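Every protein chain but one is kept in place in this view of the complex.
Labels run A and B following the written order; every chain starts at residue 1.
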Amino acid sequence: MHSFLLRRAGGLLVVMVLVALIVFVIVRVVPGDPASVMLGSAATPDDVAALRTRLGLDQPLLVQFLLYCKQIASLDLGQSIFLNRPVSQAIAERAGLTSLLTLMSAAIAIAIGVPVGVISAVRRGRPTDHVATAGAMLFASLPSFWVGLTLIEALAVRHAWFPVAGWGDPGDGLGAHVYHLVLPAVALGLPNSALIIRFTRTSMLDVLGEDYVRTARAKGVRPWHVVTRHALRNALIPVLTVIGLMVATLIGGAIVTETVFGLPGVGNLIVSAVLRRDYPVIQGALLVISGLYVLINLAVDLLYTLVDPRVRP
Amino acid sequence: MTRLTEISRRAFGTGLVGAATLAAAGRAWAQAPAGGVLQVATIGEPGTLDPTVATSDLVSIITQHVFETLFCFDDAWQVRPLLADGLPTVSPDARRYAVRLRSGVRFHDGTPMTSDDAVASLERWLKLSPRGKQAAPSIAGIAADGPLGLTITLSRPYAPLLALLAMNNGAAAILPKAVASAAAMGDPVGTGPYRFVEHKPDQYIRLARFDGYASPPGTPSGYAGERRAIVGEIRFVPVPNPTTRVDGMLSGQYQFADSLAPEMLPRFEGQAAVAPITVKPFGFPLMIFNERAGPMTDPTVRRAAQAALSCSDMLAAGFGDPAFFDAQGSLYPKGTPYHDEAGVTAYNLNDPAKAGDLLKQAGYKKQPIRIMTSQQYDFLYKMSLVAQQNLQDAGFEVDLQVLDWATLLSRRGDEKSWDAFFTYHTFVPEPSLITVLNPSYPGWWDTPAKHAALDAFNGETDPAKRVADWKTIQALFYAEAPSIKVGDFYNLAARSTRVTGYTTVPWPFFWNVGLAA
Partner (left out) sequence: MTDDPSMRVEPAVPADPPVLSGPRPRSPRRLLLGRLLRRPTALCAMAILALVVLAAAFAQTLAPYAPSRMDIAHRLAAPDARHLLGSDDFGRDVLSRLLFGARLSLAVGALVVMLATALGLAIGITAGFVRRLDAALMRFTDALMAFPDILLAIALVAGLGPSLFDVVLALGIVYTPRVARIVRGATLVLRELPFIEAARSMGASTPRIMATHLLPNLTSALIVQGTFIFGYAILTEAALSFLGTGVPPTTPTWGNMMAGAQAYMGRADWLIFVPGAAIVLTVLSLQILGDGLRDALDPKLQRLM
């Protein structure tokens, strides 16, 4: 177990270094620069050049890269060019929204996915199963921004049941934030529920085919009792890993959802940073998200090893 | 992880109970200040809040509540005093401007404003503002003359000076001397009716009523006259998606929204709570040609493009509703002193045959014309599509490059990478404020004839003679075709009917504005 952990940690470090390198390379080949964006359309090339010097953008790439590595090593993500504050602060200010959105979307995806998946497995081959499977595929085929736009049009504009955009006033409590995020979470969670439906169904079918379940059935235990008492717990182990992974996918999906609903989250931060050429923010946000992603995967792996001793290496 | 679990437990315990309870909780913003909170949906995040450095409309809209200039414009676009105590005394040779400041004006930090602050601020303006830099070569010196007096000495007569000082972008804003001489600006401190409270990028900028404000006297007119801060707090919320701005107005989430697509006007029909606002005049889209490199350096090719374009189709595609544009070619709109139809010789021709002839005459060999445009300004993008088709119909080879605005801005500085690009210019009362006339503006229109005409115009102080000089410049604009003026367009904004006392201006302001319950 120890060597397994060490190996994973070592691999993780290598991956993170590669991630940092990829991020730097991608960001530097982006054309356009923050100086001209900040100064607006009336700025002369001289103004832009002066600002570039001030921002250190005229340094050779290698120098910029070394500075960047030094920064990361000291866990400093640098200073945003556009937002006039440290990148870590800019991310931290928005992390609450994105975390809450991700959690709510995951909750919705699970709330739809697990029951539908279980029912679909138990009623395998029957109309219920077909409807559930088709529904899952349909959800997965929907462009999430379309779902979002339609929800806004129907539930926020025509009936003002939910807010159109944003996540409330400064000083608002959690309740108000949750209320603002209901529609975004549905738009993000719905397409992702498809994954849970499919995994739950497959995993449940696996378990239902196991000997102990058959035995229980043969002994005359009521079918739903078999499902809830015997099968579900074991079937949910693989589903757990999928949920862990889905959380990571949701963070990615949040980029689109936050744009549709005008939410000031991390996803929105990245999109606008790309448009503003705010290099340090793009770098920092990409690093944080991919780092989180790698960590979640590690956690899922470890969890899996704990709950299912068979896969311990 | 503890925090996340905590959030999730509370979120799912309390949050999903019922939308109605939550709605009530969401609206219970306990510390609402007297006068209420005005939520203004803006087109995005301004980035900087330095009114001197930036020339973007968004920065002006926000910062004009916090900072003030010596002068400002009234509703007839005449220069009127703001921080100054009346218009300056100008010496007979037009080289010395003596300005007196109003007494009793205080900055938001409580210190009184003096001529030292004004001198330092104007020097900062000359150094950092694109408009200040335009004026700098004509300015010999700025000196304090007692605690409330200052003198601007010119090296040559320079007519645009007062208009430049009155502009609210690239603004000659008066800051405390310590701030004006510091390298970076820090939190905004000005003399305006609202003071800066908090800036959360991409979330909001909060301004609160400044209780120590000293207003200029007189009946309000445009930006001039008395300014009263009635609303307790103004909150500028960046909402980059124009559809969301409209939706947010309809649902009552915002009380004011700027820069809406005119095509969305029908959505306001029958909505008693929202009043659409047409801002007129507002601006003019431009297609700028590269006169330094590439095929467009040939004036005949440029005139071919001029002949090919259907400006009315471009405007229709860009703005949809004809109530929001005017297909007219005079650089200044109807009803302004500089309006002139006579010089408009080649506008909206849409004559592919004539354009083809001109191309033949120029010996154009199907070199692709690289046109840069951006979707961030939807109407520019739509116009460029129509232009592409017009030009192709006339025999041009067009390479339309849709870039994001940032890329366009940086690429247009390099003369080798483009042949034309689309932009727009907001209406400005004084022609010398039009940035595209600046010879260093990308496109680089700087023929000897234009140079001479512009110099004559800037050196002339008699208003009547200036109008005549301007006509010369406009005639050159059509003869040399450095760029295409597509037409005039108007801006659609919207206010909640709860908003009272609003004055329609290009850069919306919210002093003298109240919020009914």
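Everything that follows uses one rule, which is that a contact is a pair of C-beta atoms (placed from the backbone, for glycine too) under 8 Å apart; a residue touches a chain by one contact, two chains touch by 3 or more.
What you see is a predicted model, and the numbers here were worked out from it, not measured in a lab.
Asks: Looking beyond the chains shown, say which of B:101, B:249 or B:386 touches the absent one.
Replies: Among B:101, B:249 or B:386, only B:386 touches the chain that is not shown.
Asks: Thinking of the whole complex, not just what is shown, which of B:242, B:333 or B:429 touches the missing chain?
Replies: B:242
Asks: Of the residues A:27, A:106 or A:263, which one touches the chain left out of the display?
Replies: Residue touching the absent chain, from the options given: A:27.
Asks: From the listed residues A:79, A:120 or A:144, report the one that touches the chain absent from this view.
Replies: A:144
Asks: For the chain that got dropped from the picture, name the residues of chain A it touches.
Replies: 11, 14-16, 18-19, 22-23, 25-27, 29-31, 124, 130, 134, 137-138, 140-146, 149, 153, 157, 194-195, 198-199, 202, 205-206, 209, 238, 241-242, 245, 248-249, 251-253, 255-256, 259, 270-271, 274, 282, 286, 289-291, 293-294, 297, 300-301, 304-305, 308, 311, 313
Asks: Touching residues of chain B against the unshown chain: what are they?
Replies: Residues of chain B in contact with the hidden chain: 242-243, 261, 263-264, 266-267, 313, 316-317, 320, 375-376, 378, 381-382, 385-386, 389, 400-404.
Following the convention adopted for this analysis, only the chains that are shown with their structure count from here on.
Asks: Once you find the CA centre of chain A and the CA centre of chain B, what distance in Å lies between them?
Replies: One centre to the other, that is 38 Å.
Asks: Quick check: in the complex, which residue numbers of chain B touch chain A?
Replies: Touching chain A from chain B are residues 4, 7-8, 10-12, 14-16, 19, 21-23, 25-27, 29-31, 37, 44-45, 47-48, 53-56, 59, 130-131, 133, 170, 198, 200-204, 206, 237, 239-241, 244, 247-248, 250-253, 376, 403-411, 413, 423, 435, 438, 440-441.
Asks: Touching residues of chain A toward chain B in the complex: what are they?
Replies: For chain A paired with chain B, touching residues are 31-45, 47-48, 82-85, 90, 93-94, 99-100, 103-104, 107, 152-153, 156-157, 160-166, 168-176, 178-180, 182, 259-262, 264, 268-269, 272, 275-277.
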